[in-house]
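Left out: one protein chain. Kept in place: all the others.
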Amino acid sequence: MLKPLGDRVVIELVQQEEKTSSGIVLPDSAKEKPQEGKVVAVGSGRVTENNQKVALEVEEGNIVIYSKFAGTEVKYEGKEYLILRESDILAIVG
Amino acid sequence: MLKPLGDRVVIELVQQEEKTSSGIVLPDSAKEKPQEGKVVAVGSGRVTENNQKVALEVEEGNIVIYSKFAGTEVKYEGKEYLILRESDILAIVG
Amino acid sequence: MLKPLGDRVVIELVQQEEKTSSGIVLPDSAKEKPQEGKVVAVGSGRVTENNQKVALEVEEGNIVIYSKFAGTEVKYEGKEYLILRESDILAIVG
Amino acid sequence: MLKPLGDRVVIELVQQEEKTSSGIVLPDSAKEKPQEGKVVAVGSGRVTENNQKVALEVEEGNIVIYSKFAGTEVKYEGKEYLILRESDILAIVG
Amino acid sequence: MLKPLGDRVVIELVQQEEKTSSGIVLPDSAKEKPQEGKVVAVGSGRVTENNQKVALEVEEGNIVIYSKFAGTEVKYEGKEYLILRESDILAIVG
Amino acid sequence: MLKPLGDRVVIELVQQEEKTSSGIVLPDSAKEKPQEGKVVAVGSGRVTENNQKVALEVEEGNIVIYSKFAGTEVKYEGKEYLILRESDILAIVG
Partner (left out) sequence: MLKPLGDRVVIELVQQEEKTSSGIVLPDSAKEKPQEGKVVAVGSGRVTENNQKVALEVEEGNIVIYSKFAGTEVKYEGKEYLILRESDILAIVG
């Protein structure tokens, strides 16, 4: 198991097809394109300057879209994951 | 449905004509030009350093103008959207 | 109507003459030169880290001078406006 | 009248002579050199993150020295002024 | 003994094999790749702006993955260690 | 008199000899070298984000060493001074 720290999230990569499972089609433009994935683990949250934890908005099982260049790739027990901060997640899908 | 996180907003793109539906005409200059769109979903707000959520000012249905280079384009169920932070929205129109 | 967000202000551009209506003459130097305009709408203010709104100092009708390179130009119903943050306004005139 | 915003100050420029009226002589070196001027208007102060105004230390009539490259020049009713932030003022003279 | 300061952590380097002991295999891509190590000492935590210590999430004995370019290498009594901030640790493994 | 603002300090320059009066000899290396001077005036302190003044640690008469490239030179009534922020002072000597 991977237990992300702070406001980090572990994402299971979704293979990019022309049309993804949840119906998102990434447009053909020069702009930064988001990616889609499934949240498999969430951290316990960042700590504010008055020393309180901020729980994450995303939960295990959420399908999310996130910035293409965000996070760090990890292979764990044969599967590919991405670990990124919740702030790099744009939206929950569905 | 796209549920944006934090202080993010989902915008439905408005096709740029010489004069847009709400009457904004973008001037012909070298300055950064704003874009116009319709808010279709808003996040629950950013969390301050004393751990309180700041509700967004914009609401679903608002026509807004925003910075041209802000946000990330997404195609979802055949429609084009832009996901950006509320701080990239300049004003509500109308 | 344009309703600016946060600490933003909508300025009606004043045509630059050699001597403007309120008596400001911009000097001929290499330094950054301010511009003059009339406030036509103000936002409800920025939100501090302890979640309180900070009302703006400027009000509708104020003649203000502001940084030359600040803000974003918008044409709305035939008139030119500038949307900028209050922090880009230097002073109220008169 | 020019009413500066926030922590800004309006300075009446003092003509640089070899020795200024208050006795400051600017040295001949490659270092950044300060300028001297008279405060003619002060803002009501910046707002902290717990939403309180911080009154300025300088007052109308103070002779101050300030960073050479700070602020924005304005001509108003025939006189030259400089608008800068109080943090660009180094010291009160005399 | 090495007693790290603040939010720092001392990591015992795990030799990189094709498949590491905890089952992480680092993928072959141009992206930044994480490293794996064992926590052998933790600091007492950073101090927030309201003067409270924030205890670390990781503990001695945790296997963690961390950013490849983070931290400073130290050799102490014949062993190699890495000292880094907890914020450079991505996740706890297992 | 020069009354420095905020967390600023006025320093009377001490002529650099090979060995200064308080016994500091500056080493001959490529690293940034500190300077020595005498505090002749101190500001009333910076204001924190909860609107309290932080009194300075240094006092009039202290001999201090400070970063070589810090501050602004001023000549006042025939003497050379340096105005810098207390944070540019490294230590009090003696």
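Which chain is which? They are A, B, C, D, E and F, in the order written, and residues in each are numbered from 1.
Just so it is clear, contacts are C-beta pairs under 8 Å (C-beta built on N, C-alpha and C of every residue); 3 or more make two chains touch, one makes a residue touch a chain.
Computed from a predicted model, the values in this text were never measured in an experiment.
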The chain left out of view makes contact with E, F
Touch assignment to the omitted chain, from E:Val10, E:Leu56 or E:Val93, lands on E:Val10
Omitted-chain footprint on chain F covers residues 23-27, 29, 31-34, 48-50, 52, 54, 57-58, 65, 67, 86-87, 89-94
Chain E positions in touch with the non-displayed chain are 1-6, 8, 10, 41, 44, 47-51, 72-78, 80, 83
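Just so it is clear, only the chains that are shown with their structure count from here on.
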In contact with chain C and chain E alike are the chains none
Comparing which residue numbers chain C and chain D contribute to their contact, where sharing over half means same and under half means different, the two sides are different
Per the C-alpha centroid definition, the whole-Å distance linking chain D and chain F comes out as 22
Between chain B and chain D, the Cα-mean centres are separated in Å by 40
So chain A residues touching two or more other chains come to 48-50
Chains touch one another in the pairs A-B, A-E, B-C, C-D, D-F
